[in-house]
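One protein chain is absent from this view; the other protein chains keep their places.
A and B are the chain letters, set down in written order, and residue numbers restart from 1 in every chain.
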Amino acid sequence: MEREHPEKKYVFPDLVFMEFMTAVALTVILLAWALLVNAPLLEMANPGISENPSKAPWYFVGLQELLVYFDPWMAGVMIPAVIIMCLMLIPYLDRNTQGVGRYTFSIRRFAVINYLFGFSMWIALILIGYFLRGPNWQLYWPWESWETIRQAEENTWNLPPLIGISGLAIYFCAGMIIPKLVRIKFYERHGFKRYVLVMLSILLMYFVPIKIFLRLAFDIRYVLVTPWFNV
Amino acid sequence: MTTNIDNTNTSRRNFLRILGWGSFFTTLGVSSVGFIRFLYPNVLFEKPSTFTVGSLDEFKLDKTANYQVYENWKAEHSVWIVREKNRIYAVQAKCTHLGCTPNYFAEEGIFKCPCHGSRFRFNGENLAGPAPRPLDRLAIYIGNDGQIIVDKSRGYTFKEFNKKGAYAEV
Partner (left out) sequence: MKPNKNIWQSIRYSRLYKSIFRHGYDDTAQNRILQVRSNIFLHIHPPKIPQHAMKIRFTWCLGGITFFMFLVETITGILLMFYYRPVPEYAYMDMKYLEFDVPFGIILRNIHRWAAHLMVVTIMLHMLRVFLTGSYKPPREFNWVVGVCLLVITLLLSFTGYLLPWDQLAYWAITVGTNMIRSVPFMGHEGPFALLNKYHDVRFAVLGGTEIGANGLLRFYVLHIVLLPAAAIIFMAVHFWRIRKDGGISRPL
């Protein structure tokens, strides 16, 4: 457990003062922001006319951007649900007890790299969706005019079911087995169940950019087509 | 003898515990069902689901054209009436991707959804973009007085387009 730290400071008034000054600074910032920029208010809601483009609030634009690559039940339901579940599991899956209470990379490489990857993907998707998407959710550079209306691409195709299933099976099986063989210590530290959960969440996370890449590079729309759902 | 008494005691205690917790969780369960049911009112104050769109001669077809899309009812009821040679049907103005309202471009004969760029032919068939299936159609029939009636509560997906009710013979 953590041992008593020798250097202790009084909360009053040092910390209280710092907190107070932060609150004051933020109040000033908010007030200035509110005076300078008005919150948006468009015309009254009209179910008959869709805004083009109609964007979700910015913190959900990343998920909306994923709608280009995934069906709604994936982008809007499964992916956020899995993200929340995995976030909640993190402390129970991470067996590395080192690196508490300071910013460190060298002794927590695996955790930090993967977390930062997920975090930056989330931010990147938000930035693309918010700044680079114009009418018809097409890609527009910030300096391009939205006047020229672009069309959605048309020539997408689906992987045949057999290739799709085997591709997914290879991806997940290889992703489960190879790290176990290469990094035996990693496997042993986590134990079977925990190892499976760790690798599953990581494989699921990397599946998102892989699918995006397949779509952008080869126009593949669905990796797996079934009568009930498409991935 | 003492063990016997103990046994009756524990079994009674067990019985009471099961009874107590059982009734607690039953009450909890029943009230959650009630709460969920509370969220689904019996009467909805939405627009009536059936409405008359007019008589057949209001939806004429030019001799040269194969189809004609009528937009008269889009603003009020989010529906396009499409007239083909032998049939008339109601296309729901709601993108099958995420429910935005597409716009009709008469010169191209194409519906375009502004949200994610899906495009549909005049008959609702999906051409491009993320929409997973053609635009849905709504129940349509010709009443005894010759007026065409659309029922929004009954929808048809593309697999059912040839069912009776998904179109009206002309």
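Here is the rule we go by: contacts are C-beta pairs under 8 Å (C-beta built on N, C-alpha and C of every residue); 3 or more make two chains touch, one makes a residue touch a chain.
Values in this document were obtained by computation on a predicted structure and should not be read as measured data.
J.: By the contact definition given up top, give the residues of chain A that touch the hidden chain.
T.: 1-3, 5, 7-16, 18-19, 22-23, 26-27, 30-31, 33-35, 37-47, 49-51, 54-60, 63-64, 71-73, 75-78, 84, 87-88, 90-92, 94, 96-104, 108, 111-112, 115, 119, 228-229
J.: Footprint of the hidden chain on chain B, which residues?
T.: These residues of chain B touch the chain that is not shown: 36, 39-41, 44-46, 98-100, 115.
The rule is simple: only the chains that are shown with their structure count from here on.
J.: Roughly how far is chain A from chain B, centre to centre by C-alpha average, rounded to an integer in Å?
T.: Here the centre of chain B sits 32 Å away from the centre of chain A.
J.: Quick check on the complex: what are the chain B residues that touch chain A?
T.: Contacts found on chain B: 74-76, 78, 97-98, 100-103, 112-119, 127-130, 132.
J.: Name, in rising order, each residue of chain A that touches chain B in their complex.
T.: 47-54, 67-68, 71-72, 135-138, 150-154, 230
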